[in-house]
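The complex appears here minus one protein chain, its other protein chains still in place.
Let's look at chain A:
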Amino acid sequence: MSSDDIRKDSHDALRRKLLLGMAALPAAAMMPRLAFAQAPATAAINTTGLAVTDSTVKVGILHSVTGTMSISETGSVEAEKLAIQQINEMGGVLGRKIEFIQEDGASDWPTFAEKSRKLLVNDKVAAVFGCWTSASRKAVLPVFEQYNGMLYYPTFYEGLEQSKNVIYTGQEATQQILAGLDWVFKEKGAKSFYLIGSDYIWPRTSNKIARKHIEKNGFKVAGEEYFPLGHTQFNSVINKIKLTKPDVIYAIVVGGSNVAFYKQLKAAGIDLKKQTLMTISVTEDEMLGIGGENIAGAYACMKYFQSLDNPNNKAFVEAFKKMWGADSVIGDVTQAAYLGPWLWKLTVEKAGSFDIDKVAAASPGIEFKGAPEGYVRIHENHHLWSKTRIGLAKADGQFDVIHETAELMEPDPFPKGYQ
């Protein structure tokens, strides 16, 4: 082909385009008005170059699906995918279908940071639903602040953090601890407590708050113990508990240690129907591994239980089982992960924009009435107002919800007098 031909070809092509363009002009003039009725123009709702087109918006899912944390994080991934699918079935967000890019944090904190950078810088996602452990959140936080991303974080955690770029859909420590302790003070007449936990920041901070609250009320902490993550032998501490005879064992043991702890507690002849045990680290997910018969009779303090009796939750459980199998169980964090995409959708629609700054600014006050746990609202400090509930573990791996706070608990990530 000679250079003349090329020029002619390109000339023709240009002319065709121009003609087409002119023919389309009247239609184009009408488009914005029509489109506004359904979906606003992309340029107006995305001024910062996020991955938003006229019909789609990209978001990220960042959890561990390999490595030791995949035990816990799998449920969150499943819940987030379910929420995204449901939102898309309802027409998406501002008329755009949500497309997700899933990355694997592989239970490795630097990998989380690297993948979040990839999601924000290369993929330019409008929001990320992800992280589970505090360590992974701490690793990605600087990345989200530097590149101005939006993270929806599902896990109950120790508090002492607040960021413009994060919405915390789980409970911070005081929301999970105080109401539960008040309940055992009152209902069980408990006066002495034995605190036991895995040795890292969340159990230690939580027990610190618990100890302050117990002592403030004039009661006694009989012992406080921490074990390395993955510890599997609890016979010595169980003897110590037998020796001190506390009214309540307050347990924040996590991961594989959990299974060993409850199995050995039962084997040592401590009957949880007589000995009060309260935990803030066992959800329906953990019960699968522990075995319901080994933990029946214990009290868990959470904001959500799969057995919650309300129409939202019934629909949620049914949809979850339909998507992920009839055997699947839903724990507290799984439900909190499910809230993420919904809260983001509501916030974007209120802000009328996908821009991160506008979403962050519009977040406080966002209400979600369709939450499986019941009504929730985002606080000024980017945490959720939510109720605290107490469940009694049953042998079939579910909880009986025996108490819930009358009011929503205010999130207080920097509790005065507890630090």
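Just so we're on the same page, a contact is a pair of C-beta atoms (placed from the backbone, for glycine too) under 8 Å apart; a residue touches a chain by one contact, two chains touch by 3 or more; residues count from 1.
Here, contacts and distances are computed from a predicted model.
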Options "Urea ABC transporter permease subunit UrtB", "Acyl-CoA reductase", "8-amino-7-oxononanoate synthase" or "Transketolase": UniProt name of the undisplayed chain: "Urea ABC transporter permease subunit UrtB"
Sole contact to the chain not displayed, among A:51, A:190, A:290 or A:408: A:290
Residue, one of A:231, A:321 or A:350, that touches the chain absent here: A:231
Residue of A:49, A:189 or A:269 touching the missing chain in the full complex: A:269
Options A:258, A:306, A:335 or A:363, residue touching the unrepresented chain: A:258
Footprint left on chain A by the chain that the document does not show: 65-68, 70-71, 73-74, 199, 224-228, 230-233, 235-240, 242-244, 255-260, 263-264, 266-269, 285-286, 288-294
